[in-house]
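This structure is in structure tokens; I'll ask about it shortly.
Heads up, one of the protein chains got dropped from this complex, but the rest are sitting where they should.
First chain written, first letter: the chains are A, B and C, and each begins at residue 1.
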Amino acid sequence: MNATMGWDDDKPHEECGVFGVWNGGDAAALTALGLHALQHRGQEAAGIVTLDEKGLFHAHKGLGLVGDNFGEAKVIASLRGSAAVGHNRYATTGETALRNVQPLYADFEFGGFAVAHNGNLTNAYALKRALVRRGCLFQSTTDSEVFVHLIAISLYSTVLDRLIDALKQVQGAYSLVALHNGALIGARDPLGVRPLVLGRLANGGHVLASETCALDIVSAEFVRDIEAGEVVIIDDSGVRSVKPFGRNAGRFCIFEYIYFARPDSVMEGTPVYETRKRIGAELSRESGVAADVVVPVPDSGVPAAMGYAAEAGIPFELGIIRNHYVGRTFIEPTDQIRHLGVKLKHSANRPILEGKRVILVDDSIVRGTTSRKIVEMVRQAGAKEVHMRISSPPTTHSCYYGIDTPERSQLMAAQHDVAEMARIIGVDSLAFISLDGLYRALGRPARDPAKPEFCDACFTGDYAIPLTDWQDNSDRQLSLLQPAGQ
Amino acid sequence: MNATMGWDDDKPHEECGVFGVWNGGDAAALTALGLHALQHRGQEAAGIVTLDEKGLFHAHKGLGLVGDNFGEAKVIASLRGSAAVGHNRYATTGETALRNVQPLYADFEFGGFAVAHNGNLTNAYALKRALVRRGCLFQSTTDSEVFVHLIAISLYSTVLDRLIDALKQVQGAYSLVALHNGALIGARDPLGVRPLVLGRLANGGHVLASETCALDIVSAEFVRDIEAGEVVIIDDSGVRSVKPFGRNAGRFCIFEYIYFARPDSVMEGTPVYETRKRIGAELSRESGVAADVVVPVPDSGVPAAMGYAAEAGIPFELGIIRNHYVGRTFIEPTDQIRHLGVKLKHSANRPILEGKRVILVDDSIVRGTTSRKIVEMVRQAGAKEVHMRISSPPTTHSCYYGIDTPERSQLMAAQHDVAEMARIIGVDSLAFISLDGLYRALGRPARDPAKPEFCDACFTGDYAIPLTDWQDNSDRQLSLLQPAGQ
Amino acid sequence: MNATMGWDDDKPHEECGVFGVWNGGDAAALTALGLHALQHRGQEAAGIVTLDEKGLFHAHKGLGLVGDNFGEAKVIASLRGSAAVGHNRYATTGETALRNVQPLYADFEFGGFAVAHNGNLTNAYALKRALVRRGCLFQSTTDSEVFVHLIAISLYSTVLDRLIDALKQVQGAYSLVALHNGALIGARDPLGVRPLVLGRLANGGHVLASETCALDIVSAEFVRDIEAGEVVIIDDSGVRSVKPFGRNAGRFCIFEYIYFARPDSVMEGTPVYETRKRIGAELSRESGVAADVVVPVPDSGVPAAMGYAAEAGIPFELGIIRNHYVGRTFIEPTDQIRHLGVKLKHSANRPILEGKRVILVDDSIVRGTTSRKIVEMVRQAGAKEVHMRISSPPTTHSCYYGIDTPERSQLMAAQHDVAEMARIIGVDSLAFISLDGLYRALGRPARDPAKPEFCDACFTGDYAIPLTDWQDNSDRQLSLLQPAGQ
Partner (left out) sequence: MNATMGWDDDKPHEECGVFGVWNGGDAAALTALGLHALQHRGQEAAGIVTLDEKGLFHAHKGLGLVGDNFGEAKVIASLRGSAAVGHNRYATTGETALRNVQPLYADFEFGGFAVAHNGNLTNAYALKRALVRRGCLFQSTTDSEVFVHLIAISLYSTVLDRLIDALKQVQGAYSLVALHNGALIGARDPLGVRPLVLGRLANGGHVLASETCALDIVSAEFVRDIEAGEVVIIDDSGVRSVKPFGRNAGRFCIFEYIYFARPDSVMEGTPVYETRKRIGAELSRESGVAADVVVPVPDSGVPAAMGYAAEAGIPFELGIIRNHYVGRTFIEPTDQIRHLGVKLKHSANRPILEGKRVILVDDSIVRGTTSRKIVEMVRQAGAKEVHMRISSPPTTHSCYYGIDTPERSQLMAAQHDVAEMARIIGVDSLAFISLDGLYRALGRPARDPAKPEFCDACFTGDYAIPLTDWQDNSDRQLSLLQPAGQ
């Protein structure tokens, strides 16, 4: 739960995207494309491990974007084979070492094994401590290595049994893809917090991916979502399914709909873009206000703003322009640049804003720092009134299930009520969609506190998976090595 | 007129952005910000030359984005002084050598001189040949060096007179900023084809920039556009204006409104974003068609699509999603990736398109290659009908005035009529805005062929500035050196 | 036993240098200096792990020279602490991945542990196979990781007992330095094949190093050689010694004297430079020949040539000049360069050679390829006769104890008798020092076959340590992962 902020500043960050393919022809090229389509889920590093027809594994990993690492034909050519798993990583500062880049690979007694993982384990530390006591050596600081060790020491004989043995010991949220010499395996945690979908290639091969947009880019047909708690085994005889945790109702991450997922993805049967527009419309109904224009905070606020504007009958305008050439390099500014703050990324479209009553629509407020700067910019451009509408409920709790959010002490909504937030941000009014409104926009009547259908812990503090590692803080001495540079 | 295409493929490319500051405090930081706001005008290279209070000049240039080259505080700190000129370069393949990166600097008899230039000279080759015969040595292959030599050999004594002497000898389109030990100078060609604006800093200093968005980022107040054929001299006593070519009606580049300029800029008094919406509305009136959704080709087609949709009363939807993580590295694809073509940059939002009659709105068709791929993608996503509407007239002629366009033989509209184009692109209908409609959207009654108010040569072939170098092809032997690597 | 040749071509290669310090003030800087002095023992990669007063470990590793990786003050500053271990690596092609760079580090139950190792284990594969069966995961392809796993799973409780437990299971040649939260540990294998010396700093701290030249550079006083089979534990209470293998006669690598060690080092009480001169003198006595000049093959043949020339009463002359600017970059030559072969590194000093009877003195012949080229060059420079004298016996066997030598099939002396070698190399006469002569030059009467005092397996095939991994080739399937790029 690192509070360090990445370069896309004041947003929660998805921690990973995964992709796997079996019988895919040029599996490395397909995986590179799939990871490219999932680039929004992690930009720090990317890796692919392939398996060729001789049973040999091939790997390539690197820091940076998929295109930076897999753009050269010779790299793709070196990753021989028709099966592969791949991974996009979002990582917090200081941990972006190459050794942490997934997929992780290990030589087991039964042969090679590669695994890539999206999510976060909540008892990883406890398990790691026990494994180290047993004599296991950890080489990375990722949760995912825990899976690998648990599989290595399992007393079961088949790979599948060993993997299930491992899954039964871990707690947390995970969607994983794994590859060994006989099959591609996909698995979701018992609550299905993180997404994973299955697709079919024209040639009969199969694909696993975090989102449907990664199926589209490789022209794979959507088959179905992997279910909560399901393990699928894909080999040359087809797709088998195992339910080691029995049948149980899942609680899919509601924030995927609000912000994380790409708008052209469909998650658990619900299209993301349409959902965001419905959330905007619901928000308009809940907290309408007289205004001249509805302006999204780009890019993520656009669909909700469109929904809001249509419902309210107020013109939708691009009053804020985003500069897409912002790289990582304006990170060491002089004082003079620092004062100009958020303007590096956004600029006000003055003719649209001047003299107007403006409704700004954004998807969330985390620390509130960016919101304050945007409001200031909009006012400097001449807006007469500024009303902010947020397409999520107040983010009052940290996520422990795979999303990089600040500690509660830094979450604005955990420290202040809405009126105070409005004052700090500097708006004439501020409103969030209600939790029930959000559920309604997702096609449910309202949230049933006895049996909520989504993981909404960041809004409610209702943590459905135990936070084991955070309840036992007695002994945190492992991994003292500070890699000064690799 | 190099026909090589850059990485943003099938669009014409602006060739440069310029920025200058006098009495600006930390001039280098301001210039870096200004160039960052102008990054859309050139991403190949960036350079800044500053002048400090001791009369010393300092320079830094590099290939890549502004942020890549000017992100470190120590670079900005090394560029001492309160006056500066800067330049963003778009360059065609093979010429991206560092020696071509502007601003160009020279030691003259009267002291140092730096110049940065947006545009293209049409008699540069003829002038260069004469200068070489005289014993002048060229070190770059840029047009801009011609200015420098003409100034160096001018028989006039003051810098200003020498510059005007040089301007009178060149033909072409240019907006330039120049810096010497006594002043910052800005100049536009007699027809004012390329833009240049003047702004004032809070401290009384002045700024010159290609677009108003670069004034906004440094919190400079817009003063006015530099006029066609005007030379402004900015020094500690203020701003002076000279009109060496007399008074004449300008012909500003109409394509700046359609595509090049940033939407939040205001050019010649006309806001760009609003203009694009008006063009879309006009286009809807001219060539309406029954449909279910209006979908922009992102990002440049968005405002025109909004205007079209509003005028037509058809829902505006983001049916195509753009992947902003496309870098330069997917340039060497395997065959398998190549077949997937345009999908690296765009993806279809299937739930929006499936079963619908779709109007696609884009700003231009150059070669048509991208349009065809986008239409194919939209059809694969299930669109029932696809109608394409273009917010510019057919691009039938190359630009010689500073925009990188292909030769006529590669311009689709120069080789085919609209019906054929529709067939090749694969749409059910295709329409371009009329030339008069475009003028109307810009607030004029219609185009007056006797006295057109804009440079619209790319649509009409009406080249207002002589194309000297293209009329004399006898002797093209200079610059035989092929720099194999620098 | 990889036969790939490094860039210093036709010589055997030392595989590593190690350095450790306890209570050394700025331990990282001392270690960087010590590794720099040991650079001749490995140029592929370098690494340092330090331990600070809070018990935290810090690491930095990189491919390339010590100076390339530890030249910046900020790197040294980040490696806090007064204790450290460091390593220079020589590695064969394809294995120069960063994950293989030592020191290796692991989090054990009892805390952090770092180890660096010079030598080669001869049962590493057998041990690795057993460890993998047990569920251990290997992350590198180095022998040294076997030590780490054996320590991790040992049932003993103290670090020292666990290390000794591990040492008792491995076979091979090793000198290692290890660091944990309580001590710096040094160890040599039971035969003491590879060197390790102990020194004392002015402040009372201690240093371990492969050679005395690394003590000199940090102004440490030489204390003594670590003995064969000895384990020393250095902590704040001083230096303790353990002899887990009992007392036994060692067999130090005789080739260290001939070629590997730096000439200013003193090994097992014998100064290297003087020894090389004595070998040259002995060689002259054994196989004198009438000649005009004695010319060393630089740089390593210089002391032997001096000894030879003095004994023979023939002038010593620098008839071959070495170009010290040869980098790694002439590795991809055009055909024309390839024909010019060895001349990139050596050139003939024609005025010295022309018309002369020349005795060339070199230290060894491995493949013979370089010797042939040098002789050809000397003849082209006009030498009338060329006699070659070698300051080692014929290299007829591969080394399995930490030196990179080709397979026997590529060792010239394993395939040809001396007369054939002379013919192939193109010399008028060729002679090697005798094995007894070599022992005499080292101050022994002659070699006692029943109880040889040195490891001379490369000359005799008398392998004193079992070659377990080479005797069981049944199952070589681990580590199938081909890292395509890291």
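The criterion applied here is as follows: a contact is a pair of C-beta atoms (placed from the backbone, for glycine too) under 8 Å apart; a residue touches a chain by one contact, two chains touch by 3 or more.
None of the values given here were measured: they were computed from a predicted structure.
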Key: Omitted chain - touching chains that are shown   = B, C
Request  = Specify the residue from the set B:L56, B:A202 or B:A446 that touches the hidden chain.
outcome  = B:L56
Query = Among the options C:S157, C:N323 or C:Q471, which residue touches the chain absent from this view?
reply = C:N323
Note = subunit C residues touching the chain left out here are 25-26, 29-30, 32-33, 36-37, 39-40, 43, 65-68, 70-73, 76-77, 213, 216-219, 262-264, 266, 271, 273-274, 299, 302-303, 306, 316, 318, 321, 323-334, 336-337, 340, 343-344, 347-352
Task = Go through subunit B and note every residue touching the omitted chain.
result = 49, 55-62, 75, 78-79, 98-99, 105-109, 111-112, 132-133, 135-139, 148-149, 152-154, 477-486
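We take it that only the chains that are shown with their structure count from here on.
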Ask   = So that we know how the chains sit together, what is the shape of their touch graph: line, ring, star, complete or other?
value = line
Remark   = Note, CA centroid farthest from subunit C's centroid sits on chain B
Message = How many angstrom lie between the centres of subunit A and subunit C, each centre taken as the mean Cα position?
response = 50
Message = Please tell me the distance, in whole Å, between the geometric centres of subunit B and subunit C computed from their C-alpha atoms.
response = 61
Request  = Specify, in ascending order, the residues of subunit A that touch 2 or more different other chains.
outcome  = none
